[in-house]
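Right, I'll just put the structure down here and ask away after.
Note that this complex is displayed minus one protein chain, with the remaining chains in position.
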Amino acid sequence: MARFVIRRVSSMIAVLFAISVLTFLIFQAIPNGDPALRLAGRLATPQTIQDVRRQWGFDKPLYVQYFKTMGKIIDGQVISYQQQQNVEDEIAHDLPVTISLAVGSAVIWLVIGIIFGVLSAVRAGQWLDRLLTVIAMFGVSMPVFFLAALLDYYLGYKWGLFPIGGYVKLTSNPWGWLTHLILPWASIVALSVGVYSRVLRSNVLDTLGEDYVRTARAKGLSERRVLLHHVLRNSLVPIVSLWGLDLAALFGGATLLTESVFNLHGVGQYAAESIGHLDVPPILVITMLTAFFVVVFSALTDIVYAALDPRIRLTG
Amino acid sequence: MRKGSKWSSIVVFALLLSVLLAACGSSSSSSTSSGSSSGATKTVTNLMGTAPDYLDPGLGYTTQAAEPDWISYTGLVTYAHAKGAPGTKLIPGVAESLPQISADGKTYTFTLRKGLVYSNGKPVKASDFAYTIQRSMKLNWGGKSFFTGNIVGAEAFDGGKAKSISGIESDDTSGKITIHLVAPYGAFANVLAFPSAGLVPTGTAVSNLSNKPPPGVGPYMITNVVPNQSFSAVKNPYWAKEEIPGIPAGHVNINAKIVTNTQAEAEQVLTNSADVFDWADTLPSSILQQVQSQASERYAKEPTVSTFYFFLNTKNKPFSSQKVREAVAYALDRRALSRLDSGFLAPACFFLPVGMIGHPTGSCPFGDPSGAPNLTKAKKLITESGMAGTSVTVWGETREPRREYVDYFASVLNSIGLKANEKIIADATYFSTIGNLKLNPQAGFADWNQDFPNPSDFYLLLDAKSIQSTNNQNFGQVNDPHIQSELAELNKVPSTKLESVASRWQALDEYVAKKAYTAVYGYEDDPKFMSNRINFGSAIFHPVYGNDWTSWQLK
Partner (left out) sequence: MASEAAIGTDRDGAEASGFPAGPDLVHPGIGPYRLAWRRLLRNRVALFFGGLFILIVVLCLLAPVYANDIAHTGPNVNHITDVVKVNGKSEEVVSSTGLPIGPTWQGRFLLGADKNGRDVAVRLLYGGRNSLEVGAIATLITMVLAVIVGLLAGYFRGFTDGVLSRLMDIIWAYPALLLGVALGVMLAVSGINLGLFELRGGSLLIPALIVGVVYIPYVAKPIRGQVLGLREREFIDAARVQGLGNLRIMLGEILPNLASTIIVFVPLMLANSILLEASLSFLGAGVQAPNSSWGTMISDGTRYIPAAIHLVLVPGLMLVAAVLGVNVFGDGVRDALDPRARIRIER
C-alpha cells in the first residue's frame, strides 16, 4: 500500500508538472501573444513595452519565467495579467459557485442515473427500457451550451419559471440559490444521466446473471431484496468510481460552458474569460487544479476498487 | 412501485451532501458587507457589461474605469459636466484657473486651489501632482506615452536615468505648478484632464490599488471593490457642495455591478430591477424593440465621438492603388454595417466624427453613405486598376459585432472582384497583432474612440510618425506629405484655441476622405437607458465619459 501511494503521488507530481509546462509553452507560442504588448496598452511606445517586459520579468529566459510563476502559484502570490488581480483570491471567491454547480448536478445525475438504470435493467427490452434509452441517448447527444441556452430561453425567458442567469449565495438566500441553480444543474444532469443509466443497466444485467444472485433467488428471497441487497450493491461500485472521476472533470469541463451561458461567475467562467484574454496565470492555476482533482480522484478510485475486489492488484 | 426506505435515504443523503458541501464553500467566501456611509443617501445600481480594467486611476484606461475615476480623481483641469459640445470644454479642476501657456507653447503654469483635501481628509499639496504623474508612469499606464513624449525629463525618468521628472516644478507654499514641454503640443491640457493625472497623495503605494483605490479629490470615492463583480462609488464626506465650481456634488451613491451577459443586463434595467445600462454595451437587437416600445421615455440613442473604419494597407497591393481604395469606398453599404450594430452605427465617410472639431460638413466624395452602394462603379474601378483577383487577407477580432463587420467586408471585397479571406483572432491579441509591422496586414477592422476632444487624438492614427515596429496604430501605414505638413502645424495649437483652426482640420479631413486612405463606415451611437426610478431628463450623457454619475438623481 505504501509503495502504491508513493508511486501514485510521484506520478501525479510528474503529470502536474508536465501539464503546467505544456500550458506555459502553448501560451508562449501564440503569435503576438506577448503579454507585455497588452499590459502596455494600445498606445505604448517600444520603450514602454520594454519597461513592462522588464518589470514583469518577460525578458528572462523561459525556464526562469516558468519557475518564478510556479513559485508564485505555490506561495499564493500569482497575479493575473488582466486587471492584475491575485489569481488564487479570485478562484477562492468563485469556488463556492462552481462547487454548488458541480456537486449539486453530480448528486442529481447520480440519483436519477441510478433510478433510470435500475428501471431499464429490470424492464430490459420492454417499452420503459426503450424510452429511457432514447432519453439517455438524447442527453449524451447534446452540446451542453445548446441545452443550457434552450433551457434559459424557454424556461427562463419565455415562460418566466426561473430567473435568467446569475448566482445567489446560499448563505444569503437559500431559496434564491436553489432557483438560480436549477437550470444550470439541469443542463449538466441531462448530459450525464444517460451515461450513468446505461452503465448501471449493463452492470445490473451482468450481475443478474451471476451465480450468487441465482443462489439468492433460489433461497426464496423477494425480488426486491435480491435487487437491492445483492445486485445493486455490486453494480454500484463502478458507478461510484466513475462518478468521482466525472465530478473531478466537471471543473474546467462542462462548468466552463454552463457558467458562461448562465453568467454564474464561477471558476469555469473565470477560466473561459481568462482564455478570452489569453491571461496565462489563471489558466495555469485552473488547469492544474482540475488536473489535480482528476489525478487524485482516479487514485482514490483505484484504492476503493482494490479494497472492494481483492483480485485487483494495486500498481502505480 | 412503492419506494423502499433505502431509496429515500440515498436521496436524502445525497441532497444533504450537496447542501453541506456548497455551504462549506459559501462560508469561506469573503462577504464584505457594503456599509453605506450616510444613511440618507439613496443608492443607484449601475450595471457594467465589462469590468473596469483598473479602478486605480494610475492604471485605468477603459471607459468603464474612466466613469468612476473621473468623478473621484480630479486633475489640474477637467471637463465641464454638460452634455454635447459644452461637455468637451476644459474647466479648471484642482487648479484655480486654466493654464497660462507661454508664447512658445512649451510652458504650462497652474496654481493649486487653496484648502483642498483628499477623501481621507489630508490636505492636497502642489508636489502631489508630480508624484501622481511619476506613479502613473512607473505603473506603466496605457497612455504613458502622452507623458513621456511631451514632458521634459519624463523620458529620462522613465528610463531610470532620473529620480524625478525635471520638467515638472512645484512649490507647496505658493501652490504653483510649472510644466515644461519638449515641443509645443496643443492637446496637452487634454492630457492633464485624464483621470490618471487626477491627484493622489504623495506616498501612495506604487502598485495596482484597484481593490482599494487610493484617496482622491472629487465628489465621489470608490469603495467596496469586489474584483470583476462589483464596487461602489459613494459620496466623498470631505467634498463640500460646489467645492470646485462646475463639479457638482452628486445626489446618490452608486453601486456598480458587472453583468457580462448583455441580455440579462438589459432585462434588469427594462424591468427596473437595476437602474442603469452600460452605455458602452450594445443593446441586444432582440430586446431593442421592447425597449423602444415599453421604455421609450427612459431610453435614448446618444452619439459618441468614435470612428469605425477598415484600414487599408497603402504600402502594398492592392490598396496601394487609389482606384482600389475608391472602389472599396463606393462598394461598402454602410446601412448594412449599421444593421450589424443593431442600428447603432451612424453611416459616415469622414475620419473625424460628428462632435469633433474639424468634422467636415460637405458631402462624401464617393457616394452618399446613407444610400445604396455603387457596386457597378466599384467593379469598374477594380478592373481599371488591374488588381482584379488579387488576394486580400482581412483581419478581424472575435468580439461582436466586429467579426460580423469583417465577415461583411470580406463578402463585399469578393463581390467586387478581389479574393478575400478572413483571419479572425482573439480580442486580446488583435491590436498587437495588426500593430506588428512585420506582419504587414493588408486590411481589417479598426476603430478609435476619442481619448480627449481634440482632432489630433484621431490623427495619431494617420500620422506617419506613429508608424512603429510594435503596437503600430497607423495600421494602413499612411504616409502622405500633405498630412504630415498640416499636422506639424495643427498639433501645436492649444486645445483652448482649437476653434481658430477648425476649418483647416476640416480641409485636412476632406483631403483624407478624397484619398480614401481608410474605409470609414460609421460613428457609433450608444444607448442611454435607465430604470424608471431615475430622473432621465436631468441625467447627463457626457461626450467624453458617457454617463455622468454626478447628474443622477432619483425621482
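Think of it as A and B in the order they're written, each chain with its own count starting at 1.
Heads up, the rule we're going with is that contacts are C-beta pairs under 8 Å (C-beta built on N, C-alpha and C of every residue); 3 or more make two chains touch, one makes a residue touch a chain.
Since the model is a prediction, treat every value here as computed from it, not as a measurement.
Q: Mind giving the shown chains that are in contact with the missing chain?
A: Taken over the complete structure, the missing chain's partners among displayed chains are A, B.
Q: Please pick, from B:41, B:164, B:342 or B:496, the residue that touches the omitted chain in the full complex.
A: B:342
Q: Could I get the residues of chain B that touch the absent chain, sorted low to high?
A: Against the missing chain, chain B presents residues 263, 284-289, 333, 335-336, 338-343, 372, 396, 398, 400-401, 403-404, 406-408, 410-412, 414-415, 421-426, 429, 433.
Q: Since one chain has been left out of the picture, which residues of chain A touch it in the full complex?
A: So the residues of chain A touching the missing chain come out as 11, 14-16, 18-19, 22-23, 26-27, 29-33, 130, 133-134, 137-138, 140-146, 149-150, 152-153, 157-158, 191, 194-195, 198-199, 202, 205-206, 209, 238, 241-242, 245-246, 249-254, 256-257, 260-261, 271-272, 275-276, 278, 283, 286-287, 290-291, 294-295, 298, 302, 305, 311-313, 315.
Basically, only the chains that are shown with their structure count from here on.
Q: So the centre of each chain is just the mean of its C-alpha atoms; given that, what is the distance between chain A and chain B in Å?
A: Averaging C-alpha atoms per chain gives centres 38 Å apart.
Q: Any idea which chain B residues touch chain A in the complex?
A: Residues of chain B touching chain A: 4, 6-7, 10-11, 14-15, 17-19, 21-31, 51, 53-54, 59, 61, 140-146, 148-149, 155, 158-159, 208, 210-211, 226-229, 259-261, 263-264, 267, 426-429, 431-433, 435-436, 439, 460, 468-471, 473.
Q: Hey, which residues of chain A end up touching chain B in the complex?
A: 30-34, 37-49, 51-52, 55, 82-85, 89-90, 92-93, 95-96, 99-100, 103-104, 107-108, 110-111, 114-115, 164-166, 169-172, 177, 224, 228, 263, 265, 269, 273, 276-279
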